[in-house]
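Data block below; observations after.
One chain of protein is taken out of this complex; the other chains stay put.
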Amino acid sequence: MSSRLDGRRVLVTHAHRYLGPPVVELFRAEGATVLADESELTGPDEPEELVARSGRIDVLVANLAGPPEAMPVTGMMVRPTEFTDEAVRGYIDALVWPLLRIVRATLAQMFERGSGKIVAITSATPERAIPGLSIYSAARGAQNAFLQVVGAEAAPHNVQVNAIGPAHIENNMYYTEDMLADRSVRESFEADIPAGRLGKGHEAAELALALASGASDFLAGQLIPVSGGWTT
Amino acid sequence: MSSRLDGRRVLVTHAHRYLGPPVVELFRAEGATVLADESELTGPDEPEELVARSGRIDVLVANLAGPPEAMPVTGMMVRPTEFTDEAVRGYIDALVWPLLRIVRATLAQMFERGSGKIVAITSATPERAIPGLSIYSAARGAQNAFLQVVGAEAAPHNVQVNAIGPAHIENNMYYTEDMLADRSVRESFEADIPAGRLGKGHEAAELALALASGASDFLAGQLIPVSGGWTT
Amino acid sequence: MSSRLDGRRVLVTHAHRYLGPPVVELFRAEGATVLADESELTGPDEPEELVARSGRIDVLVANLAGPPEAMPVTGMMVRPTEFTDEAVRGYIDALVWPLLRIVRATLAQMFERGSGKIVAITSATPERAIPGLSIYSAARGAQNAFLQVVGAEAAPHNVQVNAIGPAHIENNMYYTEDMLADRSVRESFEADIPAGRLGKGHEAAELALALASGASDFLAGQLIPVSGGWTT
Partner (left out) sequence: MSSRLDGRRVLVTHAHRYLGPPVVELFRAEGATVLADESELTGPDEPEELVARSGRIDVLVANLAGPPEAMPVTGMMVRPTEFTDEAVRGYIDALVWPLLRIVRATLAQMFERGSGKIVAITSATPERAIPGLSIYSAARGAQNAFLQVVGAEAAPHNVQVNAIGPAHIENNMYYTEDMLADRSVRESFEADIPAGRLGKGHEAAELALALASGASDFLAGQLIPVSGGWTT
């Protein structure tokens, strides 16, 4: 039995959504003590309070998806002349603010200890245009750009901040079970993916595990797309 | 005398700031009718109202910099454990909201006519980490990701949306005259730039002109860094 | 009438192929003296001899395509278990060696004068995988990586070296007239291009013109894809 995270305390946000469930399962199987948090984190003080009550965080998995009312992906599509300010605010509130605030709070304790790892689970969409997703991509682009700089800033403190950028990975936010069960929907996605199939949550979780352990020791601010070759 | 923009109506935002002045000067010299707008565009309805009263816009130069109180670049630097929510909000309000809203409003008339060009002047910083600029980079990253998607969406309407990403270009927002006159400050910048010097505003304006005319006819959602090779 | 290249001496290689014809036409219309060279440039000394007999070269357009016997694109497709050493050698000989040698020879005179511009016409394929084109992409990748470094090296000499990376642009090497006339072939390409159409040669030539004149004054080693948004 493997135990790559033995003795590590790991905080996973939005643990019930997106890639939270496979990450929690894999990280526990690898011996981690996982704090699987399911709060929305949209309140201005929520992220800091969560960090404060979590004790020592060796690894933060900043997994964020939302807002729930906009999901799945078919509901997120909008023309560039028709998106509403409310929709924009929804993505900024669900994706940008929680990430910035929880990274800020977690880094404080990691810098103090001189060690720690942050793995953000963002998206590969800012790497390649998907018509209809301009607003979503803007929010994910803010996340990715923020993490690139913070990764450079954190590296001299022996804290590794990196990200994985999923696209075309089965998950409970961007797809519904009906969509995944519909052969024609599935084929329309698969035609675009070099691997010829959608990815599984545990495949992305394995990459997150790599970044949460030794594979990221000399990475800083790296975004790694995980998309079956859809983007590289 | 050159007249590459003869008869074109061009709206330039934040015309008194950042790369506004050299763009206005060059575009006028090329025969354009330039609407040089100097409003902040931070009010929710300001961008739409500006577009409404501008009449036909053949070219939008979405030049945005700010917020003014955070400038110059030395005042923008902050540690990733210490930035404030107010600072984040400042950048989102000055850079992200105005861009999204003015692009949305302008595209509506351009789609109707089946032609038009948008040149956004954003930043190359999301392409390469500058420690201290995590929040600024997040806002610029949101801009760049948004434009990439909108570029793809607008292309079939014969509307070209692209961006230039300045870095290390002399301008009145990120540098003060004192900084530019100080030899040691200048040298600290120049050491990092393959070209061995800071760029001039009119050099970036020439690239903006290219994207505002024939050179962008088959570009869609492209970001072109203009940084003397600092990033490519 | 426009005259953006008045008095400039421009050398265009493979002038009868790929984007040579539209570049020659546009650059002449802009007042340049164009040396339209049609030699293969595969002999080890050919590039240097061409430069030697060309006199002053203000602008080099390093347009290279080939080898002719492998064209069009349907003939270039090969499985990664089946390409031959001969095919590899063909692409290296047609694309890599001529570029390296002619850039080397041209830079010598440009460095001496302290001015000059090189615009390479390579390909966007190294930016996004096209199954079947591994060998072709390797040769184009060598070109792009070489130019990025040379661009940085040349910039302090006031010599601007940059590249455009065409993809999905009509030309006489990668497409045949039959392919372009066949509606289903055309549609299979177009489905992949955000702009919804193939590009025209003169559209790429306009971008080359921008890089051959003021728009590249503060660019160094930049590759600009021109592909209707297929890659950005």
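Going in written order, the chains are labelled A, B and C, and every chain counts its residues from 1.
We adopt the following convention: contacts are C-beta pairs under 8 Å (C-beta built on N, C-alpha and C of every residue); 3 or more make two chains touch, one makes a residue touch a chain.
Remember, predicted model here, so these are calculated numbers, not experimental data.
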Options C:A154, C:A167, C:A208 or C:V226, residue touching the unrepresented chain: C:A154
Option touching the unshown chain, where C:L5, C:A142 or C:A204 are the choices: C:A142
Interface with the unshown chain - residue positions in chain B: 129, 131, 194, 229, 232
For chain C, the residues touching the chain missing from this view: 44, 79-83, 85, 88, 92, 96-97, 100-101, 103-104, 107-108, 111, 125-126, 129-135, 137-146, 148-154, 221
Residues belonging to chain A that touch the chain removed from view: 2, 4, 148, 151-153, 155-156, 169, 194-196, 199-200, 203-204, 206-207, 209-210, 213-229, 232
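By our rule, only the chains that are shown with their structure count from here on.
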Angle (degrees, nearest 5) of the CA superposition of chain B onto chain C: 180
Between chain B and chain C, centroid-to-centroid distance (C-alpha), Å: 29
Residues of chain C engaged with two or more neighbouring chains: 194, 229, 232
